[in-house]
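Only a single protein chain was left out; the remaining protein chains are all shown in position.
Up next is subunit A:
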Amino acid sequence: MKARPTNMLARIYLGLVLAFLYLPILVMAAMSFNSSQFYMLPIDWTFDWYVKLAHNTRLLESTRNSILVAMVTTVIASVLGTAASIAFFRYEFRFKKVLQAALFPPIAIPWLITGTAMLLFFFWSGIGRGLHAMILGHVALALPYVIIVVSARIKGFDPDLEAAARSLGASPWQVIRHVTLPYLAPGFIAGALFAFAVSFDQFVISYFLSVPGVSTLPVEIYTAIKKGFTPEINAISTLVIAFSITLLVIVSRFYRFGGDR
């Protein structure tokens, strides 16, 4: 049994942390149902902003773009990242250490700088801007996260498990299907979630690489706020949060992250 935080100060501290994390989100969600545009209390409940949102083609379009870019990024980055993690785990090759070390700087370099560099490079190389450019950029950003998360899982893999499966008569394909993949799955899912989050959250790089009329949700929200805030943004944000939470709950029901062995 783990000890409970019985100390009063510890409880207050925990409460404050949770409040700072979740209060702003709760306020935003509540205001998306408030008819007053100026956050007048008490709340006058309404679905008006959601109805308006349904007609706001720019916000909806950008949401669709965001999901599209994030999904494509997730697929590419998790497949490439998992393959790279397996290669790092299983094979010895020249420059392996250099390659592994080269994964970390992109995480530390400010996105603003990476974004500028990408914009310049894409412009110079003729790749240009647009959703395809965003996908390229997001994959590059998400890859290190996927490799780190998946590698952490693979490190705990006991090669004897594959040996055992083979000794029991499993063909190479059966070994992968029944032993290797089920073991890797939680790491793979976690890596994919990371990739999705990195892409879906991405503002700076998307902003640099978007062309007028084709942008992602964070970019569109930023543009909208500059023009003047409307509670429709609360509404779309609330929907996004609801979607993310649902996704996480579903995933965590199927996989226990970390300590399952």
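Criterion: contacts are C-beta pairs under 8 Å (C-beta built on N, C-alpha and C of every residue); 3 or more make two chains touch, one makes a residue touch a chain; residues count from 1.
As a working rule, contacts and distances are computed from a predicted model.
Note on the omitted subunit: UniProt lists it as "Spermidine/putrescine import ATP-binding protein PotA", one of the names in "Cytochrome c oxidase subunit 1", "PadR family transcriptional regulator, regulatory protein PadR", "Spermidine/putrescine import ATP-binding protein PotA" or "3-oxoacyl-[acyl-carrier-protein] reductase FabG". Note on the undisplayed chain: of the listed residues A:179, A:192, A:219 or A:235, the one touching it is A:179.
Considering A:54, A:109, A:164 or A:245, the position touching the chain not shown turns out to be A:164 (whole complex). Taking the complete complex into account, residues 158, 160-161, 163-171, 174, 178-179, 182-183, 260-261 of subunit A touch the chain not shown.
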